[in-house]
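Missing here is one protein chain; the remaining ones are kept as they sit in the complex.
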Amino acid sequence: MNPRSGIAMQLIDVSKHFGGISAANHVNLSLPYGKVTGLVGPNGAGKTTMFNIMTGHIRPDEGSVLHKGVELLTMSPRAIALRGVARSFQALRLFSHMTVLENVLTVMERSPWSFLSGGSEKRLRLEKAEEILSRVGLAGLRNELAVDISYGEQKFLSLARILAMEADVWLLDEPASGLDLSSYDRFFGILRERVEAGVAICLIEHNLDIVRGISDEIAFLDRGTVLDQGEPERILNDAKLTAIYFGEAV
Amino acid sequence: MVNYFANLVTVTGISMILAISLNLLIGYAGIFSMAHAAFYGVGAYVAALLALHYTAELTLAVPLAMVTCAAASLLISLPALRVRGEYFVAASLGLQVIAFTVFEQWHSVTGGLSGLIGIPVAELFGYSLASPLAFMGVTIALVALVALAVICLLRTAFGRDLRAIRDDETAAAAAGKNVAVIKSIAVAISSALCAVAGVLYAFNIAFVNPESFTLNLSVLVMAMVIIGGAGTITGPIIGAALIQCLPAALSWLPLPPQNIGYLQQILYGLAMVLLMIYRPAGLMGKARSKG
Partner (left out) sequence: MLLLQLLLDGIQSGAVYALMAVGFAIVFGMTRIFHYSHGATYLIAGYGFYACTSVFGLPWYLSVLAAIVLSAGFGALVQLLVYRPVQRDAGSFFTVFVASFGVGVVVENLLAMMFGSGFLSVTSPLSRAQPIMGLYISQLGMIIVGTAPLIFLALNYFFDRTSVGLALRGLADNPDLVTVYGLSAKSLFLIALVLGSLLVVPAAVFQTITAGLTPSAGHRVMLISLAATIIGGIGSLRGAGLGGLLLGVAESLSFWRLPAGWSDAVTFLILLAFILLRPSGLLGQKVRV
């Protein structure tokens, strides 16, 4: 993947209401290539909703969602995934009763007719899956069921699945929560490497120290509104925003 | 005595094919079909009509019934599965109801409520299968073939597609899987395998009528799969054997005969509820290790 510049994904004036609750309120957000954008905000700010809107799981009431300049609003989650928008879930959503290797393999088997493809293609997929598993340190667990490995390992499997998708936009929902320090470094090492290769990453994270460490840019969300987007230091040192974040009266 | 035994094995074998084929949907694709008895019926009627009007050759009846059922299944699966799982439950429930109506009302072809009688003895490569033992042999072979087909299918990329969808449909779609097409293929394969059971049934009792293909049978097969353990290879086989034996066991109870049928169903129903509360994976399934 060549390093790319410019905007990978863009939300323009997106709004979504659930009953009386506004989950997104005229949101403008852009994810540049080669950068990590941290999505920060108090609980219930609508961070995951933003992901769901970008991946087509929730259709906004108004606004526009662009990927490489193409409107995604009418597309199914599948079509959006095939265009190169990969996501992880807070609840991981692994294929729990399949082995670690199968979890990665199946992501690479995009077409329902993959099983008809010949031996060389199959071997290629298998090799690549093995390579990804060694990259994330799960090669030794390839034949374990996803449900049987530890939580930290499941986080890496979730990452392996995203690597297998060869997407140019990664949406990661709390990828680091529950990781110990050493795996945390390993995890973000892989992210950094992909970002340098040009991938646009957007991640939701509660731990502000982590966000500060990994993000190139931060968007601050509260009650469905992007209050500010910019340099991590500037956003995280903004007294008004931190007050909102820690639930203090403003 | 030998004939009685052979017939029991044949009947149980037919149930096993039904359960194995439905398990492909419930256990591996996470699709709920209420129309399994309808496809079973279509398979049986196709075999009966072919035998009555043309030939009783199994090598012809089985493929023809399979193709017919697979094609019929696409009729509901393609539109319903594009949308959501619930739509398929509704469509298959509707199909089951309408299938019974068609079997019952289309007199000129199905013989209406009195059905089709005098189905000739099945033949295999021209050899007559008049002896119950020979027919039992063929049934066992077909059970093995159907089970083998399912096992092989599950090891392919397609099998992974199915299991991925069952484990997490949202994640599967987010990984770019064409959920609707994959599910529709699964339904077609399952219906085709189910048709095999229908063909065997028609030749075994030499008579078909609508009463044999009601919603109750769909429920029964579902119970076999779920009690045995959906999503396992042995589960539906054990489940089918168990449920086939249950009436015999219950007949020892001092109950009026008509109540035994009800009691049987009550037990299935109760087993389904209790299993879902305490052991959702079924008897043969792995108990859930982690949340």
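Miscellaneous remarks
Letters are used for the chains, namely A and B, taken in the order the chains are written, and counting of residues starts over at 1 for each.
What we mean here is this: contacts are C-beta pairs under 8 Å (C-beta built on N, C-alpha and C of every residue); 3 or more make two chains touch, one makes a residue touch a chain.
The structure presented is a predicted model; accordingly, all values stated were derived computationally and were not measured.
The missing chain, though absent from the display, is touched by one residue of B:Met222, B:Ile243 or B:Met284; that residue is B:Met222.
The residue touching the chain not shown here, chosen from B:Leu93, B:Ala206, B:Ile233 or B:Leu283, is B:Leu93.
Counting over the whole complex, chain B has residues 26, 30, 32, 76, 79-80, 82-87, 89-91, 93-95, 97-98, 101-102, 104-105, 215-216, 219, 222-223, 226, 259, 262-263, 265-266, 268-273, 275-277, 280, 288, 291 touching the chain that is not drawn.
Methods note: only the chains that are shown with their structure count from here on.
The mean-CA centres of chain A and chain B are about 42 angstrom from one another, to the nearest whole unit.
On the side of chain B, the complex with chain A involves touching residues 156-161, 163-164, 166-168, 170-179, 181-182, 185, 231, 289-290.
Considering their complex, residues 55, 57, 76-78, 81-82, 86-87, 89, 93-98, 102-103, 105-107, 109-112, 114-115, 117, 122, 147-148, 161, 165 of chain A touch chain B.
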